[in-house]
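Shown next, in structure tokens, is the structure this report addresses.
Omission of a single protein chain aside, the complex is shown with its protein chains in their original locations.
Entry: subunit A
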Amino acid sequence: MQEMTYSQAINAALREEMKRDNTVYLLGEDVGVFGGCFGVTTGLIQEFGPERVLDTPISETAIVGSAVGAAAAGLRPVPEIMFMDFMTVCLDEFFNQAAKMRYMFGGKAKVPITLRTVCGAGLGAAAQHSQSLEAWFTHMPGVKVVMPSTPADAKGLLVSSIRDDNPVIFIEHKMLYGVSGEVPEGEYAIPLGQADIKREGKDVTVVATSLMVHRALAAAETLAAEGVELEVVDPRTLMPFDKETVLKSVEKTGRLVIVHEAVKTGGFGGEIAAIVAEEGFDSLDAPIKRVAAPFAPVPFSPPLEAAYVPGEEKIIEAVKEIL
């Protein structure tokens, strides 16, 4: 094991996959000379040259659209969209082109593109640079959705995403880039579609994604002192979604709290709740609770932003409501 930040782990995965497969290339705004807006691609242009690490104009439509074309023509592009909020300006390329091509063409095409992007609030970046829009992409048949919460998961899942023959959106959280953790030495891949139990417990299942995994773990620590044991499940990928692990955990605990940073209404938490209601109703001893952002854009002012993003206290509150 080695200690690495989330950002370094992503960088390492990109480097390894570029070494292993010369059809893998990166493109995006400021990913080369600048090393990426958050420094994630630092050093890659020096190592692989400007033919494989391409600084692009501010043209998201062309970044993603060209990646889709190149993917269909045999390459494995890894485009970066600087903030997830900007997915709105290249959505056709991702949704109507990449996601549907294989199906529409009767299975005769593959589009192995891994689109890296950044979600989340916490930097005071306001309504157009802080959103968590993962639920949109789970509503797109043909697309896989990955949301790692730790350095080790980020590395292993990015490797699998790049090797996957389908379009993948790989969602990084800006507040996790500096977080360190143990990462296995050498090459490894984590299959898409496998949840991970980040902490075992018998009283309440908490399914949390991305940054919220850390908040759920903090809540678990606090509640453990009071004798309440949370089981924290990190789905890691929302599509495919590992419902077996969640259902099994709920079978054990009888209680479910779902936590995500996206707004509650129309969020992926609704889907998880529906799955458990449909397939695990008999396991439940209490109503399902969702902890998520209020139905509003992300505010700028620090106290509002802090109140917007679900925190440890809100998770504890929800747990106590169903205990």
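Keep in mind that, in the parts below, contacts are C-beta pairs under 8 Å (C-beta built on N, C-alpha and C of every residue); 3 or more make two chains touch, one makes a residue touch a chain; residues count from 1.
One rule holds in what follows: contacts and distances are computed from a predicted model.
> What name does the UniProt record list for the absent chain among "4Fe-4S dicluster domain-containing protein", "Nitrate ABC transporter permease", "Pyruvate dehydrogenase E1 component subunit alpha" or "Anti-anti-sigma factor"?
From the listed options "4Fe-4S dicluster domain-containing protein", "Nitrate ABC transporter permease", "Pyruvate dehydrogenase E1 component subunit alpha" or "Anti-anti-sigma factor", the omitted chain resolves to "Pyruvate dehydrogenase E1 component subunit alpha".
> On subunit A, where is the contact patch with the chain that was removed from view?
Subunit A touches the missing chain through residues 29-30, 33-34, 37, 55, 57-61, 85-86, 88-89, 123-129, 294-297, 299-304, 307-308.
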